[in-house]
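Mind having a look at this structure? Questions to follow.
A protein chain is absent from this complex, but the other protein chains hold their places.
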Amino acid sequence: MSNEVKSLNEECGVFGIWGHPDAARVTYFGLHSLQHRGQEGAGIVSNDGGKLFSTRGLGLLSEVFKNERQLNQLTGQAAIGHVRYATAGTSSVDNIQPFLFNFYDGDFALAHNGNLTNAKSLRRELEIDGAIFHSNSDTEILMHLIRRSQKETLCDRMKEALNTVKGGFAYLMLTEESMVAALDPNGFRPLSIGQMVNGAYVVASETCALEVVGAKFIQDVNPGEIITINDEGLKVEHFTEETQHAICSMEYIYFARPDSNIAGVNVHSARKNMGRILSQEASIEADMVVGVPNSSLSAASGYAEESGIPYEMGLVKNQYVARTFIQPTQELREQGVRMKLSAVRGVVEGKRVIMVDDSIVRGTTSRRIVNLLKEAGAKEVHVRIASPPLRYPCFYGIDIQTRKELIAANHSIEEIREMIGADSLSFLSEDGLINAIGLDFDAPYSGLCMAYFNGDYPTPLYDYEAHYQATLKEKTSFY
Amino acid sequence: MSNEVKSLNEECGVFGIWGHPDAARVTYFGLHSLQHRGQEGAGIVSNDGGKLFSTRGLGLLSEVFKNERQLNQLTGQAAIGHVRYATAGTSSVDNIQPFLFNFYDGDFALAHNGNLTNAKSLRRELEIDGAIFHSNSDTEILMHLIRRSQKETLCDRMKEALNTVKGGFAYLMLTEESMVAALDPNGFRPLSIGQMVNGAYVVASETCALEVVGAKFIQDVNPGEIITINDEGLKVEHFTEETQHAICSMEYIYFARPDSNIAGVNVHSARKNMGRILSQEASIEADMVVGVPNSSLSAASGYAEESGIPYEMGLVKNQYVARTFIQPTQELREQGVRMKLSAVRGVVEGKRVIMVDDSIVRGTTSRRIVNLLKEAGAKEVHVRIASPPLRYPCFYGIDIQTRKELIAANHSIEEIREMIGADSLSFLSEDGLINAIGLDFDAPYSGLCMAYFNGDYPTPLYDYEAHYQATLKEKTSFY
Amino acid sequence: MSNEVKSLNEECGVFGIWGHPDAARVTYFGLHSLQHRGQEGAGIVSNDGGKLFSTRGLGLLSEVFKNERQLNQLTGQAAIGHVRYATAGTSSVDNIQPFLFNFYDGDFALAHNGNLTNAKSLRRELEIDGAIFHSNSDTEILMHLIRRSQKETLCDRMKEALNTVKGGFAYLMLTEESMVAALDPNGFRPLSIGQMVNGAYVVASETCALEVVGAKFIQDVNPGEIITINDEGLKVEHFTEETQHAICSMEYIYFARPDSNIAGVNVHSARKNMGRILSQEASIEADMVVGVPNSSLSAASGYAEESGIPYEMGLVKNQYVARTFIQPTQELREQGVRMKLSAVRGVVEGKRVIMVDDSIVRGTTSRRIVNLLKEAGAKEVHVRIASPPLRYPCFYGIDIQTRKELIAANHSIEEIREMIGADSLSFLSEDGLINAIGLDFDAPYSGLCMAYFNGDYPTPLYDYEAHYQATLKEKTSFY
Partner (left out) sequence: MSNEVKSLNEECGVFGIWGHPDAARVTYFGLHSLQHRGQEGAGIVSNDGGKLFSTRGLGLLSEVFKNERQLNQLTGQAAIGHVRYATAGTSSVDNIQPFLFNFYDGDFALAHNGNLTNAKSLRRELEIDGAIFHSNSDTEILMHLIRRSQKETLCDRMKEALNTVKGGFAYLMLTEESMVAALDPNGFRPLSIGQMVNGAYVVASETCALEVVGAKFIQDVNPGEIITINDEGLKVEHFTEETQHAICSMEYIYFARPDSNIAGVNVHSARKNMGRILSQEASIEADMVVGVPNSSLSAASGYAEESGIPYEMGLVKNQYVARTFIQPTQELREQGVRMKLSAVRGVVEGKRVIMVDDSIVRGTTSRRIVNLLKEAGAKEVHVRIASPPLRYPCFYGIDIQTRKELIAANHSIEEIREMIGADSLSFLSEDGLINAIGLDFDAPYSGLCMAYFNGDYPTPLYDYEAHYQATLKEKTSFY
């Protein structure tokens, strides 16, 4: 499914480095490889001898950093950066991270990937106690908790604060003395550590960022860990021992870049396996396998390889689509004017097509693509989805918070097939997904979070509990 | 080979429509699907009851047309548009097409894809005779020839002018009364005609643009044809009978979108065939086939399918790379910082890789990619090029005009292999290319232009003859 | 009268320099001091060893030249520049000057201030003969005439062309070998020559530009002169001997900067004299004299000085008004919301005010300002205009081409007084104006063009004759 049309968004990517003379520039390139995790805004904070410098803005990284001068102002040997995902409406530069705080006793920068489940109640308690918030973001909460902690050392104050917030979080912090990374007790979001040739330590949401900056992978940040990096090296501690892996399965299915490894598993390979197992679970006779670009190409090639059916480029995505301000009118759309995705008539005409996609959210995109293929002359279109049906919201950092948005929450497979106009439709099984990824943590589902598929949330929902109960009763609205 | 690094550029794409109430908007979407043919500038001229309106500018189509208002000013039922390819240095809005000329006896717009071989001498003759040119482009020449012709009708004046210019050209013209398309006697550049549901005629450089605007393919414009479209329909005439097909083979290999058909042959399918035949001609034992994104993916999948070796995503292109103003310093590059293309360690580490690319120009890109794969742990890298070695310049519209830029002009295959650091290297044969495309025109090479490979130019070189003789003596400079 | 609200616009300013290592930069500062002569667009062409380089664009000079890099590309020891006046609607970068033409036998740049009266017929003749125009501007015509001339030397070709065009023109041309300035036989527009400390020659529309670049005034370009400047110095020739001074009187009244001298007369001093004579011609008892900022402050201070009535700042112009995109709604305007000009209640309340303005075009601005003063509590407002009533269009470079736009064309002084709500109204007499400026050329009106006041045009009107006869019958529309 193409990135532009899917209503699945994740909350951000982070990157940090300690010990490199060109820290902000390396951070730029690291963030650049994480741009797929967030396009709403970006920022970098650097540390030059204890004084922190910040630039942040709305839009793509390349829109925020338009010239060398901006980057050159971010001097120093350490930096952290953040890319923020695109939500509709209330985008404001106030919410763009990393947040930079200036205190009489030193500067402090903070970046966050994830979603807290007790943010609302914590915020209210803090405000009643005189706290002032400057953004709508959950992220500031941690800062208030740290500043108000009565513990003696900064590290102890951080640990106390990390035990107070609940949900999914990967934090990256920068102070005069050190860079600190911390991951929630379930490890919902990926966070990895690498090292550059010159010894500089690098922390990134995905390993692709390590590769892009030429850093060697050292270790993943594990659930409940707080890792401090400074001139003396890297120190691993725990803020809690009550941990249990529940890695977001959607990272493997859709979000992460295919060249990243999560918990040691390559994302492209996992997707290819999803395609292979899907082919075993839901084989059908056809003339070709077509993947929906770009995220489903790995799964499609796995399906093709396993089934022996040729893999063809039956759909082409316009690579210049990103920044178009002109849209077809409804009338033109009815006349068949398309912009983003084209079916290749010369390839699919008269053929039986297996169309492989990574997931179905609302179903509207699938219906549109099936339609495109049929208009281009495909005789049959068999849709194969390389993940189980999405049926439940996520509260740990993916932007699906109601069941209304999920076609599979209220419709049978057969109903969905009819709605999207496919000749057949199959989804990968939950076991198929778990086997394709192949983790082996001693935890439910081998260490994956499968809540979107089966409602089995690995933590209490806190402030979202009422909302969750309400959305269980909602009907999907299909359009 | 990724678009950004290749020094192959083509001269432009054109799109026109006659008979649609929303002509400029349809032209926008048509051009949008031709954006890969030129990113330096774009323009649209519309015809509203004989008065022509124009907007043009530097940059991508989406940078030229930033809002609805701009498009809405281009009223009328007919329009032509143009995207211009990116050259270094002297880019000026003066050269952006379509050119719009206002005469006391009516407006005239003109767009051009190709390159004239007698432009320099024609221009000089015209200037001596008092003509004033306003651009560096060849395109204006035709306008001067038409205005100075003594023939009675506009059509006869056009025909006379079209017989005076030599080389590769696909012209699109718009006047009060009609839209006119014309193609050189060898048909170097593709040009196709379609029809929309409402009857509007559409002309486009590639059939992908017809698909994108929902138009049905009607016919290709054939060599030597001048086609007039107006409210009475479409009229096909010839300005010359001395024609012979010599379709640019690089359109199939690299330029055209995979979803386009040229002379009835689908580009993706042709590329897949190139990969298949390459596999037959140059097989080797390996663990995986990796295509260089995006243009070599079809050939790579053909190679994989034919060889039975798995097709893997061993290289990932950053989809946000297009508009970055920040570059790694030399020092960072040496530390391994990369931006555009990443090798996927999790896929290629310890493996024997067949890397399929569409072509080699200077060789620097190939060397870089081989190096990327080796740094990511590939045990062996076997480079397979899905076209014959490029050895001669092109004078019909591709931006290679000296042999210096072509590594294969002066080096043996074995020398090139060593220079790019590959474990083995093979190119597709000329016959293999001709068979993969599979045209069957009654012309040399079945109707393809193969001059870049063998120096067999289908026309005299006119103003370029001396330059050509000089470049034959040049040595390739490899860096 | 404030610049923003007046519907009087002039056609441009020019600046050129020969013999300075930083020619383009000096041209930038020269043009900057001429910005009041045109805000629609600006451009500079430099000459580096015969090769000309050009940058031009829409908007203010500071919008066209946004960074040092742009200026640094304009290398060379000579340059000419142009600022273009703002017209509504068809603004296009194609019309921004200097025009740069590339010929096989050398580059040629051309800038123009003025208006030709036989442009339309010349253009049609040229087009019938095969010429192609690329702009709507008159300026290109001279280039076509020069290129088509059969004379032997470039200078002779220029002279022939300059004798073919009619009307008001100040041309500045730049070629490999020289910079050439030429002025029409009546010298409607000012054009002066100066010299910098290093010997570089400078040509400019107004002497204020000479001062700003530190150049010493050498001489005015006289009617019918063609002046060639090159490395050997400055050579003055005539393209015609049939000359007669008719300097545009509006330059003194309104257009030119107060620090410029035209034909040796300082503009501020001329305006102060206009105020003085106006005071003698139309004295009245009052408490204060108030000038309409900025253009009427000189005249107002002359009036005050002569009359002995105190000069006060009763009107204040917001200096930040230039680039505001937000306007008061009609409702807010009715509630008294103002932006550009404020009357100073603390100064005028309860007082009898003499309001001095430079001229009245439509009358709407005068009415508005009288109203402002009365709302701020002025007891009486006596309007004194420091020029005679505008009654006839201009065809030599000022943008009033119909009598409809001129309130005085069809209304008596008493009618105008009533329409603008003044307690009394007087204009400066024609003789008063001539005496205030104090030229003494042997020509009608001592060498001034007074046509706007009395219809006495110093030349035939050619292509405008019919238009002129028609406009004589039009009624003023007052709103």
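For the reader, a short list of remarks on this structure follows.
As written, the chain order gives the labels A, B and C, with residue 1 at the start of each chain.
In the analysis below, a contact is a pair of C-beta atoms (placed from the backbone, for glycine too) under 8 Å apart; a residue touches a chain by one contact, two chains touch by 3 or more.
Predicted model only: the values in this text are computed from it and were never measured.
In the entire assembly, the chain absent from the figure touches the shown chains A, C.
Of the candidate positions C:279, C:298 or C:471, contact with the unshown chain belongs to C:298. Contact with the undisplayed chain is limited, among C:18, C:65, C:133 or C:396, to C:65. Interface note for the absent chain: among C:135, C:163, C:269 or C:424, the touching residue is C:269. Interface note: of C:204, C:347, C:361 or C:383, the residue touching the hidden chain in the full complex is C:347.
In the full complex, chain C makes contact with the omitted chain through residues 22, 25-26, 28-29, 32-33, 35-36, 60-62, 65-68, 71, 196-198, 208, 211-215, 257-261, 265-269, 272, 294, 297-298, 301, 305, 310-313, 316, 318-326, 328-329, 331-332, 335-339, 342-347, 376. In the full complex, the hidden chain is touched by chain A at residues 93, 101-105, 123-124, 127-128, 130-134, 136, 140, 143-144, 147-148.
As a convention for this text, only the chains that are shown with their structure count from here on.
Viewed as a network of touching protein chains, the structure reduces to a simple linear path. Chain geometry summary: the mean Cα position of chain A and that of chain C are 61 Å apart. Once the centre of each chain is set as its mean CA position, chain B and chain C turn out to be 49 Å apart.
The multi-chain contact residues of chain C, meaning those touching 2 or more other chains, do not exist; every residue touches at most one other chain.
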